[in-house]
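One chain of protein is taken out of this complex; the other chains stay put.
And now, chain A:
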Amino acid sequence: MGRDIIALDDLTINNVGVLKKINEVTVGTNYPQSWYDSILKSSDSIVKLAYYSEIPIGGMKAKTFNNSQSKSNFQEVISSNISNKTPNCVYIESFAILKAYQSLGVGSKLLTWLIEETKSRFIHEIIVHLHTDNKKAIEWFEKKGFKQLTEIKDYYKDQGLENPDAYLHSLTV
(Lines give C-alpha, C1' and ligand atoms only; values in the text may rest on other atoms or scores of the structure.)
Protein backbone atom coordinates (compact mmCIF):
# COMPACT_ATOMS: atom_id res chain seq x y z
CA MET A 1 0.00 0.00 0.00
CA GLY A 2 1.51 3.20 -1.13
CA ARG A 3 -0.82 5.47 0.74
CA ASP A 4 -0.96 5.98 4.46
CA ILE A 5 -3.99 4.31 5.95
CA ILE A 6 -4.59 7.44 8.04
CA ALA A 7 -5.36 10.59 6.11
CA LEU A 8 -6.47 14.09 7.01
CA ASP A 9 -8.89 16.13 4.99
CA ASP A 10 -10.70 19.44 5.07
CA LEU A 11 -14.13 20.01 6.42
CA THR A 12 -16.59 21.20 3.80
CA ILE A 13 -20.19 22.23 3.81
CA ASN A 14 -21.02 18.73 2.59
CA ASN A 15 -19.44 16.74 5.38
CA VAL A 16 -20.13 18.85 8.47
CA GLY A 17 -22.54 16.04 9.38
CA VAL A 18 -19.57 13.74 9.90
CA LEU A 19 -17.96 16.01 12.50
CA LYS A 20 -21.29 16.33 14.21
CA LYS A 21 -21.78 12.57 14.29
CA ILE A 22 -18.28 11.94 15.66
CA ASN A 23 -18.76 14.49 18.42
CA GLU A 24 -22.20 13.17 19.26
CA VAL A 25 -21.02 9.64 19.84
CA THR A 26 -17.64 10.28 21.45
CA VAL A 27 -17.66 13.55 23.35
CA GLY A 28 -19.79 13.93 26.45
CA THR A 29 -20.57 17.56 25.72
CA ASN A 30 -23.13 18.99 23.34
CA TYR A 31 -22.36 21.50 20.65
CA PRO A 32 -25.34 23.48 19.37
CA GLN A 33 -26.18 23.46 15.66
CA SER A 34 -25.17 27.13 15.46
CA TRP A 35 -21.64 26.10 16.45
CA TYR A 36 -21.46 23.74 13.46
CA ASP A 37 -23.02 26.31 11.19
CA SER A 38 -20.43 28.91 12.07
CA ILE A 39 -17.37 26.68 11.56
CA LEU A 40 -17.04 27.31 7.87
CA LYS A 41 -18.05 30.92 8.08
CA SER A 42 -15.54 32.24 10.57
CA SER A 43 -11.95 32.82 9.60
CA ASP A 44 -10.56 31.93 13.01
CA SER A 45 -11.56 28.26 12.62
CA ILE A 46 -8.92 25.58 12.43
CA VAL A 47 -10.61 22.33 11.56
CA LYS A 48 -9.68 18.95 10.14
CA LEU A 49 -11.20 15.52 9.67
CA ALA A 50 -9.24 12.28 10.01
CA TYR A 51 -9.86 9.20 7.89
CA TYR A 52 -8.88 5.63 8.52
CA SER A 53 -8.95 3.46 5.41
CA GLU A 54 -11.12 6.11 3.78
CA ILE A 55 -13.73 6.07 6.53
CA PRO A 56 -14.04 9.36 8.45
CA ILE A 57 -13.34 8.52 12.08
CA GLY A 58 -12.00 11.62 13.79
CA GLY A 59 -12.38 15.35 13.88
CA MET A 60 -10.73 18.32 15.47
CA LYS A 61 -11.94 21.89 15.70
CA ALA A 62 -9.96 24.71 17.20
CA LYS A 63 -9.97 28.43 16.90
CA THR A 64 -7.53 31.25 17.28
CA PHE A 65 -8.21 33.93 19.82
CA ASN A 66 -6.65 36.42 22.12
CA ASN A 67 -6.40 34.97 25.58
CA SER A 68 -6.19 38.19 27.54
CA GLN A 69 -9.83 37.63 28.42
CA SER A 70 -10.35 34.26 30.00
CA LYS A 71 -13.57 32.39 30.00
CA SER A 72 -14.90 30.66 33.02
CA ASN A 73 -17.12 28.02 31.52
CA PHE A 74 -17.72 25.85 28.50
CA GLN A 75 -20.90 27.54 27.34
CA GLU A 76 -19.24 30.90 27.22
CA VAL A 77 -16.26 29.60 25.34
CA ILE A 78 -18.08 27.89 22.55
CA SER A 79 -20.50 30.73 22.06
CA SER A 80 -18.00 33.55 22.24
CA ASN A 81 -17.02 35.33 19.13
CA ILE A 82 -14.64 37.78 20.63
CA SER A 83 -11.39 39.37 19.85
CA ASN A 84 -10.61 41.79 17.19
CA LYS A 85 -7.19 41.83 18.75
CA THR A 86 -4.41 39.83 17.16
CA PRO A 87 -4.84 36.19 18.17
CA ASN A 88 -2.07 34.81 20.30
CA CYS A 89 -3.49 31.45 21.24
CA VAL A 90 -5.12 28.41 19.67
CA TYR A 91 -7.94 26.90 21.62
CA ILE A 92 -9.03 23.31 20.96
CA GLU A 93 -12.82 23.24 21.09
CA SER A 94 -13.36 19.65 20.16
CA PHE A 95 -11.00 16.75 19.56
CA ALA A 96 -12.52 13.34 19.02
CA ILE A 97 -11.68 9.95 17.56
CA LEU A 98 -14.28 7.18 17.32
CA LYS A 99 -13.73 4.67 20.09
CA ALA A 100 -12.99 1.77 17.77
CA TYR A 101 -10.21 3.73 16.11
CA GLN A 102 -8.37 5.05 19.17
CA SER A 103 -4.74 4.18 19.91
CA LEU A 104 -3.94 3.86 16.22
CA GLY A 105 -2.03 7.08 15.86
CA VAL A 106 -4.88 9.14 14.46
CA GLY A 107 -4.89 11.65 17.30
CA SER A 108 -1.15 12.15 17.06
CA LYS A 109 -1.46 12.86 13.41
CA LEU A 110 -4.20 15.42 14.02
CA LEU A 111 -2.26 17.08 16.80
CA THR A 112 0.95 17.20 14.78
CA TRP A 113 -0.96 18.89 12.03
CA LEU A 114 -2.48 21.35 14.50
CA ILE A 115 0.92 22.24 15.91
CA GLU A 116 2.25 22.95 12.43
CA GLU A 117 -0.83 24.97 11.59
CA THR A 118 -0.47 26.93 14.80
CA LYS A 119 3.15 27.75 14.05
CA SER A 120 2.30 28.81 10.55
CA ARG A 121 -0.03 31.38 12.03
CA PHE A 122 2.79 32.69 14.24
CA ILE A 123 1.04 31.52 17.39
CA HIS A 124 2.90 29.74 20.14
CA GLU A 125 0.32 28.45 22.54
CA ILE A 126 -2.35 25.79 22.30
CA ILE A 127 -4.82 25.36 25.13
CA VAL A 128 -7.56 22.88 25.84
CA HIS A 129 -10.18 22.24 28.51
CA LEU A 130 -10.32 18.67 29.72
CA HIS A 131 -13.01 17.11 31.86
CA THR A 132 -11.47 16.15 35.21
CA ASP A 133 -12.95 12.65 34.92
CA ASN A 134 -11.55 12.05 31.45
CA LYS A 135 -8.39 10.36 32.62
CA LYS A 136 -7.60 8.88 29.25
CA ALA A 137 -7.61 12.27 27.55
CA ILE A 138 -5.64 13.96 30.32
CA GLU A 139 -3.00 11.26 30.18
CA TRP A 140 -2.85 11.52 26.39
CA PHE A 141 -2.48 15.30 26.25
CA GLU A 142 0.10 15.27 29.02
CA LYS A 143 2.05 12.62 27.16
CA LYS A 144 2.06 15.00 24.23
CA GLY A 145 3.60 17.67 26.41
CA PHE A 146 0.56 19.62 27.60
CA LYS A 147 0.85 21.07 31.10
CA GLN A 148 -2.00 21.59 33.49
CA LEU A 149 -2.55 25.29 34.20
CA THR A 150 -5.57 25.45 36.47
CA GLU A 151 -8.66 23.60 37.56
CA ILE A 152 -11.94 25.29 36.79
CA LYS A 153 -14.97 24.50 38.90
CA ASP A 154 -18.36 24.07 37.25
CA TYR A 155 -16.92 24.51 33.77
CA TYR A 156 -19.36 21.99 32.26
CA LYS A 157 -22.22 23.18 34.48
CA ASP A 158 -24.90 23.25 31.79
CA GLN A 159 -23.96 19.96 30.20
CA GLY A 160 -25.75 17.80 32.76
CA LEU A 161 -22.58 15.96 33.79
CA GLU A 162 -22.19 14.45 37.21
CA ASN A 163 -18.88 16.18 37.70
CA PRO A 164 -18.85 19.59 36.04
CA ASP A 165 -15.18 20.48 36.70
CA ALA A 166 -12.43 20.84 34.12
CA TYR A 167 -8.70 21.33 33.86
CA LEU A 168 -7.15 23.86 31.57
CA HIS A 169 -4.09 22.46 29.78
CA SER A 170 -1.60 24.26 27.64
CA LEU A 171 1.20 23.50 25.23
CA THR A 172 3.85 25.91 24.10
CA VAL A 173 4.99 25.40 20.57
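The rule is short, and it goes like this: contacts are C-beta pairs under 8 Å (C-beta built on N, C-alpha and C of every residue); 3 or more make two chains touch, one makes a residue touch a chain; residues count from 1.
Simple rule for what comes next: contacts and distances are computed from a predicted model.
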### Query
Name the absent chain by its UniProt protein name; which of "DNA replication factor C, large subunit", "Mediator of RNA polymerase II transcription subunit 20", "N-terminal acetyltransferase A complex subunit NAT1" or "Complement component 1 Q subcomponent-binding protein, mitochondrial" is it?
"N-terminal acetyltransferase A complex subunit NAT1"
### Message
Which candidate, A:Ile57, A:Val128 or A:Ala166, sits in contact with the chain we can't see?
### Response
A:Ile57
### Query
Of A:Val18, A:Ile92, A:Ile152 or A:Ala166, which sits in contact with the chain we cannot see?
A:Val18
### Summary
Answer key for A:Leu98, A:Ile152 or A:Ala166 versus the chain not shown reads A:Leu98
### Residue numbers in chain A that touch the chain omitted from display
5, 12-15, 17-18, 21-22, 25, 52-53, 55-57, 98, 100-101, 104
